[in-house]
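In this view, the complex is presented without one of its protein chains, the others remaining in place.
For chain A:
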Amino acid sequence: MNTFLSRLNTIFAFTLSVMAGLTFLCFLSTFFNDHKTLVSINTGKIIVKSVPDYSTSREKNDLGFVVFDVQSDILSSLIVPTTSLFLYLTAEYTTQNHKLNQIVMWDKIIKRGENAIIDYKSMNTKYYFWDYGNGLRGNRNVTMTLSWNVIPNAGTLPKVMGEGSHRFAFPDDYTYFDVNHLEFLTLNSFPDHHDLIQNGDRNVNSHCLRKVHLTTKMSPNCYRCLLSSDLQAYRYNSMRGWGGPETQEPTPPSTPHNLSTPHPNLTLGV
């Protein structure tokens, strides 16, 4: 304490100690909070497809499409002592090969001060519902739950599962290419014009269609190509936030077709 620098050192060290103590108090003030709250989840249209996931292998895996509603009101009281919440919606199911499968279908970050009331209707999944294999078709017991991480200023990072879950079943049949989902592929224009085709108020990505066109020219199996184009269109739409083709008005249940016999309406182009 006899020189300027030694005083500065002492004051600084003391301030840091007090700061650590305050941070510990801050941790104590939120540590005993119970972050649980009620969540209601519902599902709308559910289909399952058998398509190849080219990012891993060429084998066909089950890909589920789920339209869901999430609603929870009490999150606003939770967010006060925290910096942000990380919400994620998971689906849990069992298959023959794997006892426990958990898939994150959707997530959202709610920062402090933002609207913390969750009320979403007819949402598409944010991430693909791929299964390793063929465990989705006819799966009767898929449980959806909403969980969240509470991210505090100081302390632990609790993972909380919301009270309330929803159980749904996948249909027993695969949904193959459905003409109602890709109405914009009018058959007359399909082989000739690959730039921009419009149907109603929905613009179609010309790039997507060009891909369809090219692959169709090359591949003798028209049906397979359209299957992947269906997926591409879904990817494109969900990327742009339009919602996939699956979110359109309910379509009559599509009948699965045999792969060897293409859909009668689609054979014109090739």
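Simple rule for what comes next: a residue touches a chain if its C-beta (ideal position, glycine included) is under 8 Å from a C-beta of that chain, and two chains touch if they have at least 3 such contacts; residues count from 1.
As a working rule, contacts and distances are computed from a predicted model.
The chain absent from the displayed complex carries the UniProt protein name "Signal peptidase complex subunit 1", chosen from "SUI1 domain-containing protein", "Ran-binding protein 10", "Replication factor C subunit 3" or "Signal peptidase complex subunit 1".
Contact residues of chain A toward the unshown chain are 1-2, 4, 7-8, 10-12, 14-15, 18-19, 21-23, 25-26, 29, 80-81, 153-154.
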